[in-house]
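Have a look at this one before I ask anything.
For this depiction, one protein chain was excluded, whereas all remaining protein chains were kept in their positions.
Chain lettering (A, B and C) follows the sequence in which the chains are written, and residue indices restart at 1 in each chain.
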Amino acid sequence: MYLHLAHFGVFLALLAAAVSLPVRSISTGARMAFTLLGLSGLATATSGCMGMLTGCSLNLVLPIGLPWLNSHQHLDPLAGFFLLIVGGVTAIISLFGPSYVIGSVSNLAAARTLAFFTGLFVAGMYLVILAADAFSFMVAWELMSVASYFLVAHDHHKKENVDAAFIYLLMAQVGGLFILLGYGVLAGFGSGFTFTDMQAATLPVHWQHIAFALAFIGFGMKAGIVPLHVWLPQAHPVAPSHISALMSGVMLKVAVYGFIRFCYGLLGTFHWQWGVIILLVGCASALLGILYALMQQDLKRLLAYSSVENIGIIYMGLGLSVLFASNGNPVLAALGLVAALYHCINHALFKSLLFLGAGALINQSGQHDLNRMGGLMRLMPITAMCFLVGCISISALPPFNGFVSEWLTFQTALQGTVLDSGVTKSIIAVAAASLALTGALAAACFVKVFGIAFLGQARHQDTLQAHEVSFGMRASQILLASGCLLLGIFPSAAINSMQTIPTDLLGIGLSQVESGGWLWLTPISARASSYGAPLVLFGISIAWAGAYLLLHPRRRKTPVRYSPRWDCGFGSLSTRNQYTATSFSQPIRRIFRPIWPIDERVDPPSTAEDGGRYSVHVGDWAWEKLYLPLGRMIQRSAKMVTKIQGGNIRTYLAYSFFTLIVMLWIVI
Amino acid sequence: MNFTVLTLAEQIILTLAALMLFTSFLLLAQTRLLTLIHIFALQGALLFATTLVIAFTYGRHHLLISAALTLGLKVFFIPIQMQKLVTRLDIKREVEVVGNPSLIMFGAAALVLFSYYAVLPIRELSMLATRNTIAVSLAIVLLGMLLIISRRKAVVQVVGFMCMENGLMFAAVAATQGMPMVVEMGVALDVLVAAILFGIFFFQIRTEFGTLDVDKLNLLKEVD
Amino acid sequence: MNVSGWILALGQTALLILLAPLLSGWIKWVKCKFQNRRGPIPWQPYRDLAKLFRKEVVMAQQASPLFRATPYLVFSVTVLASSIVPAFAVGLPTAVIADVIVMVGFFALARFFLCLAGMDLGTAFGGMGASREVTISSLTEPAMLLSIFTLAMTFTSTNLDAMVLHTLTQPFQIYPSFIFAGMSLLLVGVAECGRIPIDNPATHLELTMIHEAMILEYSGRHLALLEWASMLKMLIFGVLICNLFLPWGTALHLEPTAIAVGLLTLGIKLMGIGFVLAASESVLAKMRLFRTPELLSLAFIIALLGMLGHVILEVH
Partner (left out) sequence: MNALYLTLLLPLTGAVVLAFCGHKRIAGRLNLLFCIATFITSLRLAADVFFHGSILTPQNFFYVDAFNVYLVLLNSFVGMTTAIFSSPYMAHEQSIGKVKAGGMRLYHSMYQGFLFTMLLALLTNNLGILWVAVEGATLATVLLVSLYRTPKSIEAGWKYFLLCGVGIAQALFGTTLIYFAAVQIMPDNNQALMWSVLYEHASELEPTVLLLAFVFLIVGYGTKIGLVPLHNWLPDAHSEGPTPMSAILSGLLLNIALYAVVRFKMLIDPALGSNIAGHIMMAFGLLSFLVAGLLLHRQRDIKRMFSYSSIEHMGLITFAFGIGGPLATFGALLHMIVHSLTKSAIFITVGHAAQVCQTQSIDKIRGLIKTQPEIGWGLLIGTIAIAGLPPFGVFTSEFLLFSATIKSFPWLVISLLFGLSVAFAGLFRHVQPMVFGECPTGQVKVKANMWPVAVHLCIILWLGIAVPDVLAGWIDQATIMITGKGVL
């Protein structure tokens, strides 16, 4: 029943793609398409929610696909959870979409393709989650990739956009092949390509490792773990903002879903080495992600890098979970899994929120570069408030949702002492350390973002033209922001409803979550740790009210007087006196110097009046040390191979001649 | 094997085989176009003779037709056409430069040995006396390829190609006493058409490149 | 849901809030004595606060609502943080509201808004202060978390209450890792409260200041709130360090005598720690800003060593 609802959602998404082709005007097209998308999002979200809550697993076989391998579909708690994420965020974003598209897209053909592929993209994501056999999974997966490729290449008049799209599609394709191989290994030992067959498969240990490695690389390439992340910071900035929101907020989660499905659902067995690998890669992604984010000036590029960070945090949770599972502590494994999943939904919410906010900013100010923004809080208060909420959540500050998932991850890590081997224990300790560091750096990063973009004075003329965005765009941001708050305030309820997932995958749930009452979140036990999010909010507001009433200006006869800013007596400050994004992160750049390839250059003043130029460009080691050399290597070998095509016919004949001789030699 | 136990016909066939092989060597050694074409005609004639002998000895009368085709094509039509062509294009006196002839000769000899070695298993198998003609024909085919590879004149390459054809025909005739009729016809037809097309190409190449030196034909290549 | 418990909890919070200025006054006083100066009386901070509260508020025209809201938010968050540390008694109902990670989160939240407020007006100082603050906190916060994790792993709990209770009830035992944890927590405390050698609360020399640079534009009651909050924060750190490492004397049961003892011991401990801080401040000199990261990363490494030492040596 709910499965059919989900398929109805898929149908609606495809319909949205279809209707957008024949339309005559941009606005009607966008409205129709996004309305259908919104409905599809609602449908899938409800079905997913139901699938998660009921905890039962529904199956269905569609008469498409290969003749002997019809497309199997399923809906179990895990799939339901991720459907909820995808559907929900899609539904909210489809509020944002219309006015954004109308505002930013000028020509009809572009609008059509945009809407068309958005529909396909969303449908693809639904189908990936619903797929229950390797073939339909791969088809849906690549449909998702290809559709999003067209969305990234949407504005194809800039060369860098096209290049970004190329890198994106190439890596998506390679990743897809890895995943395919992973499934192939499972199917090779099992009886077939349906998930149930693969679960039944029994692999020798080294083949288990191979399958795991393939899946880890394949899905990691989509999820954007270091060093497979290079496509993210290139692709996200160039896509339209609501698409970036979908890609970063949702598509990465779909990759995580695939990974969880593969490890927990299909492989079924756990090895501590896997846990360590996932954990360490997670740490690396989290730390490097946020450090690179700190150095960015392009807002969306920064957000993309911070997605790498958050994926890293999710992988940390997964790694811990796998470690505990391999060590025979299912409860803690469940805790780690829940922490990861909770961070998934949180990141989906606040990252989409931030990307939408960024879209609104860029739409209004026409600037991608933080160093040209500033003072937008006065011009777009609602967007600013929502963006602030997003910043607080992503910096993992109470009482918002980001904090809860990081708190859960910490709690999981702190249980590391139950492990047997000292090595894994100390690795967990290090992981906890890097998570702590990540959190602090994230706060720094988003202080910078909000402070530079919204506070202070406008650093560029165009920024002053900005004004508050349309109702739909505001509404979607407000919805996402309130989602962040709700998940932050009532974590225990949310986690309780997620119980079915670990119960389904690991055979055990978190019994203790509400042991201290619904007000307190007590993942392990009431003694070990407790977090009463509602009480925290309550306490803060009480204290606030108290302080405010006590010192209320009217009751104390001292009104507020307004005056110019303190300028050290040097006369009025210009906007150039402000700190910029670059200068703000300069101390940190100085501390963690060798982390980035930095090209810092100062041009001396050419004339007396202009003060010279200072520019700093931060590259990416992974790109410069891994990908470029690889590309060069392939180019070299290609050049070598061309020698066989020398153009002389007698040489060609000689090839044929000697091939014949050699072959004869071989066979006799 | 003992040569004397063979019947006269078989002895004749083997001798013809040897002669054909010899003509191939002549072709390799020959540097003048016109003589080359004449030797090619001679090889055709030998093939024709072989076919006749086999046709009569084993009473394969359909071989007579293919013999006639061979005579018509390989002995008269193609050589004559080529001769006309060479005179028309005025390259009959042109001397082919061959990269180190003695080396090529040694290579050719090695090829002959190789082909004997290669068809060893077959020779064990056949109950026909003419079985080791397969080795000869293989040698002729390979020598034909060698000729094509080692010469730069398009005309000579064509001769080499036709020489390969001779080898194939010889194999078909001597080793298996002739393919079915349809096949023989079809092959002959192909050879005819091929010959005509080659003629056309000579003119096209000549007009576009001003020479028949195939080494000049290297506009299309990947290396840069 | 015991009423007396809640009353006590509120009482403890109120007490900490009220004691906070006294502690910093005491430190100033001791410091002056060290430097052979007639310092202000220990309760001078109360007078300063009172004066500030009376003064009118002068606010820049460019100030946004966020700028106005920040003092209240910082103050209330700090107050909430103070309500969850077990000061003189364990088993208070407020203690379970949040564990130590959340408390670190509170400080981070306060800092987040303080930095934003600093950047709000678009003055050079605000941005500078914010930038430096986040730089330093990005090192101190993880160090603090780690040093606390060492304890948390030992006591298998992140609830401060449970930790203190554990040390009080279990037989006495020496944990080598605690030495590391304690040292790094001290360093962190010094950095977080903006004391020498990281920052100097006494000076307003623009190029060196961090905390002061952010609140430069505040005046009147807002400034008072912020100052009070920072005093409170220092007090909380003091209480935390005392009660985590030497919790003895803290009341186990909520009965008058025990509580009296608890109060007394708390007072003594705080005076002691204030004395130590004053002593160290008068012998140390302030560091250059770009040397501070070395110190703080030292704190971070020490904390990490403590944690590793714990998981490797002490877990069986």
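Structure notes:
Criterion: a contact is a pair of C-beta atoms (placed from the backbone, for glycine too) under 8 Å apart; a residue touches a chain by one contact, two chains touch by 3 or more.
Note that the structure is a prediction, hence the values are computed from the model and not measured.
All shown chains touched by the missing chain in the whole complex, by label: A, B.
Across A:Val162, A:Ile382 or A:Ile595, the single residue that touches the chain missing here is A:Val162. Of the options A:Val185, A:Ala215, A:Leu353 or A:Leu379, the residue whose C-beta touches the omitted chain is A:Val185. If you put the missing chain back, the residues of subunit B touching it would be 118-119, 121-122, 125-127, 134, 137-138, 141, 145, 148, 154, 157, 161, 164-165, 167-168, 171-172, 175-180, 182-183, 186-187, 189-190, 193-194, 197-198, 200-201, 204-205, 208-209, 214, 217-220, 222. Interface residues of subunit A with the unshown chain, by the touch rule above, are 63-68, 109, 135, 138-139, 141-143, 145-146, 153, 156-157, 159, 162, 165-166, 169-170, 173-174, 177-178, 180-181, 184-185, 187-188, 193, 634-635, 637-639, 641-642, 644-645, 649, 652-653, 655-656, 659-660, 663-664, 667-668.
Following the convention adopted for this analysis, only the chains that are shown with their structure count from here on.
Note: the chain lying farthest from subunit B is C, by mean C-alpha position.
By number of C-beta pairs in contact, the leading pair of chains is A-C.
The distance from the centre of subunit A to the centre of subunit B, with each centre set as the mean of the Cα atoms, comes to 70 Å. Measuring from the averaged C-alpha position of subunit A to that of subunit C gives a distance of 35 Å. Here the spacing of subunit B and subunit C, counted between their Cα centres, is 101 Å. Chain contact summary for the complex, subunit B toward subunit A: residues 114, 117-118, 120-121, 142, 145-146, 148-150, 152, 214-215, 217-224.
The touching residues of subunit C, counted against subunit A in their complex, run 53-62, 64, 66, 72-73, 75-77, 79-80, 83, 96-99, 101-102, 105-106, 108-109, 111-112, 115-116, 118-128, 130-132, 134-135, 137-142, 145-146, 149, 152-153, 156-159, 162, 206, 216-217, 220-221, 225, 289-290, 293, 297, 300, 303-304, 307-308, 310-312, 315. Of all residues in subunit A, only 374-375, 377-378, 388, 392, 395-398, 403, 407, 410-411, 414, 416-417, 422, 425-426, 428-430, 432-433, 436-437, 439-441, 443-444, 447-448, 450-452, 455-457, 516, 520, 526-532, 535-536, 539-544, 546-548, 551, 553, 556, 558-568, 573, 575, 577-579, 583-588, 590-591 touch subunit C in the complex they form.
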